[in-house]
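Only a single protein chain was left out; the remaining protein chains are all shown in position.
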Amino acid sequence: ATNPSGNNGGTTNATCSSPPALSKTTGLKVGFSQNESNGPWRVAETKSLQDEATKRGVTLSISDAASSDAKQIQDVKNFVSQKVDVIILAPHTEKPLAAAVQAAKAACIPVFLIDRDVDHTLAQPNKDYVTFIGSDFVKQGQRAADWLIAKTGGKGNVIELEGSTGASAATNRKKGFDEQLAAKAPGLKIIASQDGDFNRETGRKTMQTLLQAHPEVTAVYAHNDEMAIGAITALKAAGKKPGKDVIVVSIDGEKDALNAIISGELGTTVQSSPFFGPVTFDSIEKYGKGTKLDDWIVVQDQQFTKDNAQANLANSF
Amino acid sequence: MSQTNPLLSMEHISKAFPGVVALTDAHLDVLPGEVHALVGQNGAGKSTLIKVLTGVERRDSGEILFDGRPVDFHSPQQAQNNGISTIYQEINLVPFRSVSENIFMGREPRRFGLLHWRKMHQDAEKLLQRFSIMIDVTQPLMTYNIATQQMVAIARAVSFQSKLVVMDEPTSSLNESEVATLFELIRQLKADGIAVIFVGHRLDELYAICDRVTIMRDGQTVATQFMHAIPKVELVAKMLGKALGEVRHSQTSLDASQHDIEEKVLLEAYDLRRGTRLQGASLDIHAGEIVGLAGLLGSGRSEVARAIFGADALEGGTVMLSGKERHFRSPADAIRAGIGFCSEDRKAEGIIPYLSVRENLTLAALPTLSRYGIVSREKQQQIVEQFIQRIGIKTSGPDQLVRELSGGNQQKVLLARWLCLNPKLLLLDEPTRGIDIGARAEIQSLIEEFAEKGLGVLMISSELEELTEGSDRIVVLRDGRSVATLEHAHISENAIMAAMAQDDDEESPVNKDRDEVV
Amino acid sequence: MGVIMADIVTSGNNRRSNWSQGWTRGKSALQRQGALIALIVLIVFGSIRYTGFLTVYNINSVLTYNTTFALVALGMAFVIMSGGIDLSVGSVVALTSVVAAYASQYGLLSALAAAVLTGTAIGLFNGWVIAWLKIPPFIATLAMLLAARGLALFLAHDATVTVNTTNDFTSIWSNTQFHIPIPLYFLVFAYAFGLIVLHLTRFGRHVLAVGGNEDAARLMGLPVERIKLMVYAMSGALAGIAGVLLAAQTYTGLPKEGLGWELTAVASVVVGGTLLSGGMGSVAATLVGSLLLGLIFTMLNFENGHGFITLSPYWQAVIRGVFLLIVVLLQTRLARQKK
């Protein structure tokens, strides 16, 4: 009974190649659906796409879903109404945005997913959408864990500050980190794990509170730099020395984090690059020329430590 | 009559509110088809007794027998279903809704399960015609004046075909003619064997319509008698709990409104105009003079007062205070100039229910009671206590919430709010509405007393008797215009009625009623 | 005699009622138009300025998308007319979408039933707390805003819940009947129902009475408590339907969706000219208000696509605020003028 197009009686010819072909390569009209614009990471991502678009003379129209799946689907449908040539979609969550992908497909508009994938049971790459361009969140978690294990010799009490409950980045970064610890260093115990909502203030407050319940903490793992910086503020306020009494590790690689590494307060941050501009538009061009793209174009992330932080300040955000 | 069983008998009823004992061992019995008066000072417990009967308030102890069966109503609705319909003291209708909806609320006529609007409107019109009120029943109630609203409330209550109709001060906002129509109706009810409990403060009305009277004081029943068997003075004496002598004295002191009016004109208002409600009203008030303002409902009396006070903006005309022309943009201006105003609508425009008697009484005086914006508690307390005992406000203390006071006592607090400012000019819109005869005498002599000191008073009242007794001069309004001014000698109820109704017929409905009594 | 006198009073009253007929009727009518005018202006402007704006596809997508909001706003309208407010609707939509997602495996009808029942239950609880525990609606439903959200996250284990896409469940969103998307039928029927309830049933009038003067309503023998209970239940039920549509639209139960919907709904109702103080209100105008506030998002997207200027999401927020201001002002103006 389901009409997978998820599109209400819209008059669109369902007969188009899957994934929909990209007719032209020049004078493209591209729609980019951002899911929210909170925090430096999203801002950097949007900026990167915008700059690249202007560089290549592509007209890019941006919509912001304000963290609402329903609105993001609608934003994509608005792009369909406007008959854009390509849609770049940064899904808010994995399953719901499959509907957006389907809507675009029904209108024969190729979709490029960036930074988060959609659920493959509902929409497949190289069929419903062209490809997914993004990092491997589980791997990021593992790398953070590996560094921490090496640094602490596999002993200590860890407090984990989770990203927004339900976000795939949060779930997978937790998965990667927790499993790695369990496997490689049972001596590193996670004594508390709480939602820090990916932002500095909540990170700080949560850390303060957890700190006062668990003074025995020796390490902090934050799912992003913002929360890590909040945690460092909390530690200092509690008279602890971040970097000495308590080791802090996190993910993202934003400028403040690198500065914190340089000043020795932050141990490491695994990069999760927001600079999708170049790679995305390269892929679009390739696809326009008829090249078949991989299902997942994995973004290669660096890792920043005391050794390379200074050097990389430039390509942080 | 005495062998017929009472329709209603309430025995040993007592009820206490937090901090106040409203009823202690009150009794009331009503015979089928009689009109039973319930009288008492403000705060005597009349309304409470009624609320206990109809299940609005739960009694602490006592029996209620209705139709021979002991009853204990948990809600007005239950009382209603058992044949007791009630008109409560404050008009309790829904202003936004149409007149007919208000009348049939809860039992709207339906067809195929859906409302039958046409029938509802027709029935409403028919019903109101019994009161010779012809208004557009599809209009929101709030578009009509308080009197009309009161009539609608009465119509609603009567339309229930109940065995007993309770009326708590139904006439307090009606004028003579409407009172007459109401009495006609009560007689019809009586003829149909329906009993009526009639709460009121206007003794003439009681004598005109009631068969028996129950007198209450301090939450107790002091006497139940045949209306005609008890002379006015004795009735009052029982109400107030005073010896006959005292009362006679206080009664006569009413008419002694002879005091010297100063030469200098305090207020001159020329040709006041505002929309359709005010079309050129003029009057002047000398210092120390009490000017009565008479007129039918809707004649614009309130509007005159409100306009002078700056509560409603004037569209035309001039207001001069002690010789200087003034344009009051807000009540605040007028108050600073020494004017006070008591609205006719105590509940909506007077009291601030959840503030204490103290705060309510001193509200307008606060600026004078404070330095650098800090209110002086002592001064406040001083004034409040002074006025509580001076005009006998029945309250458990300055800290009692004003909403807990009886209707009449709330009104006294509002008067005190202005008197404590000792203003030059006081505008009183129905100041004694719902105030018992004792308190009324006090208030009137109070007004007299302040007038002696040079206070000018504009007194709006629907009670001609009060106007004729109380005022030195009477201005009559019709359709927003001042149509007559009656000086001392010419002041008489008939003269006023003639002027305001533009009608030379000597006989007034009130006299008619009186004739039957005497 | 009395009659003669009364006739004079009467004539006064008639004059008065004619005189006043103007502002009471005209007022509410004009207030409705306030939103309507704005809506029409917006549509005309959009059709002229943007390509692809006035297309079947776009009209359908905008209407279906706003159906959920409109349903919630309808419930809110009744709550507000009764003199209350329901801040929990956003969370209830989220919760019911989760419930619907779980129930979707048993087919559309059972999912619909489950979600609507959940919404109704929540509404009944709100009503009970407000009517019997005498806790102000603002607080009672504020608490439910937190609780329902928590419950939604709890049931969904902090993640989204997949719906069954193999049976008829998602058809409630994606199918069409006579080329008209199913959700629009819900929209039309719900509002038709609302109109009838408000104007042709005792319940509707009693809601207005309770909102207009609760004490009076009680003394007139209306079952005030029960009326309130039903009003909040109705709001919950409608939020439940919205939840089902949401789940069908997104293939998931979304425990984090519906943030701030309560305020959008309140705004829609007020923009429609309903008094927040209760006792007066319009169902039809609520629909207009809700579409109006929904359309502004689409407009902003199209404006960005227009390529003339690119509005950052931040500017969009500012513009939405200003827009709300303009509409509300327009309305009070119109209301004032007549008065």
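As written, the chain order gives the labels A, B and C, with residue 1 at the start of each chain.
Please note the rule applied: contacts are C-beta pairs under 8 Å (C-beta built on N, C-alpha and C of every residue); 3 or more make two chains touch, one makes a residue touch a chain.
Quick note on the criterion: contacts and distances are computed from a predicted model.
Engineer: According to its UniProt entry, is the unseen chain "Monosaccharide-transporting ATPase", "NADH-quinone oxidoreductase subunit M", "phosphoenolpyruvate--glycerone phosphotransferase" or "RnfA-Nqr electron transport subunit"?
Structural biologist: Hidden chain identified via UniProt as "Monosaccharide-transporting ATPase".
Engineer: Counting the whole assembly, list the visible chains that the omitted chain makes contact with.
Structural biologist: A, B, C
Engineer: Sort through B:218, B:271, B:442 or B:493 and give me the one touching the missing partner chain.
Structural biologist: Of the listed residues, the one touching the omitted chain is B:218.
Engineer: Which of these touches the unseen chain: B:335, B:441, B:475 or B:491?
Structural biologist: Of these options, the touching residue for the absent chain is B:335.
Engineer: Thinking of the whole complex, not just what is shown, which of B:290, B:364 or B:467 touches the missing chain?
Structural biologist: B:364
Engineer: So which of A:37, A:124 or A:157 would be touching the chain we can't see?
Structural biologist: Touching the chain that is not displayed is residue A:37.
Engineer: When the complex is taken as a whole, what residues of chain B touch the one chain not shown?
Structural biologist: Against the left-out chain, chain B lists 1-6, 18-21, 24-25, 27, 29, 31, 212, 217-226, 229-230, 241, 309, 311, 330-332, 334-336, 341, 343, 348-356, 359, 363-364, 366-367, 370, 373-375, 396-397, 399-400, 403, 417.
Engineer: Please output the residues of chain A touching the missing chain, sorted low to high.
Structural biologist: Given the touch definition above, chain A has residues 37-40, 43, 165, 192, 194-195, 199-202, 204-206, 208-210, 212-215, 230, 233, 237-238, 256 touching the missing chain.
Engineer: Since one chain isn't shown, list which residues of chain C touch it in the complete complex.
Structural biologist: 85, 129, 133-136, 138-140, 142-147, 149-154, 158, 214-215, 263, 266-267, 270, 275-277, 312-318, 320-322, 324-325, 328-329, 332, 336
Keep this in mind: only the chains that are shown with their structure count from here on.
Engineer: Could you tell me which shape the graph of touching chains takes: line, ring, star, complete or other?
Structural biologist: Chain contacts: open path, no cycle.
Engineer: Let me have the rounded angstrom distance from the C-alpha centre of chain A over to the C-alpha centre of chain C, please.
Structural biologist: 35
Engineer: Using Cα averages as centroids, what's the distance between chain A and chain B in whole Å?
Structural biologist: The separation of the two C-alpha centroids amounts to 73 Å.
Engineer: Counting only residues that touch at least 2 other chains, which ones in chain A make the list?
Structural biologist: none
Engineer: Specify, in ascending order, the residues of chain C that touch 2 or more different other chains.
Structural biologist: Not one residue in chain C touches at least two other chains.
Engineer: Which positions of chain A touch chain C when the two form their complex?
Structural biologist: 1-12, 31, 34, 37, 59, 61-64, 66-71, 73-75, 77-84, 93-96, 98-99, 119, 121-122, 165-166, 171
Engineer: Which residues of chain B touch chain C in the complex?
Structural biologist: Listed in rising order, the residues of chain B that touch chain C are 56, 75-77, 80, 86, 88, 92-97, 101, 105-106, 108, 110, 113-115, 131-136, 139-140, 143-145, 147-148, 156, 175-178, 180-181, 184, 276, 296-299, 479, 501-503, 505, 507-509, 512.
Engineer: List the residues on chain C that touch chain B in their complex, please.
Structural biologist: It comes out as residues 1-10, 12-21, 24, 196, 199-202, 205-206, 208-209, 212-213, 215-223, 279-280.
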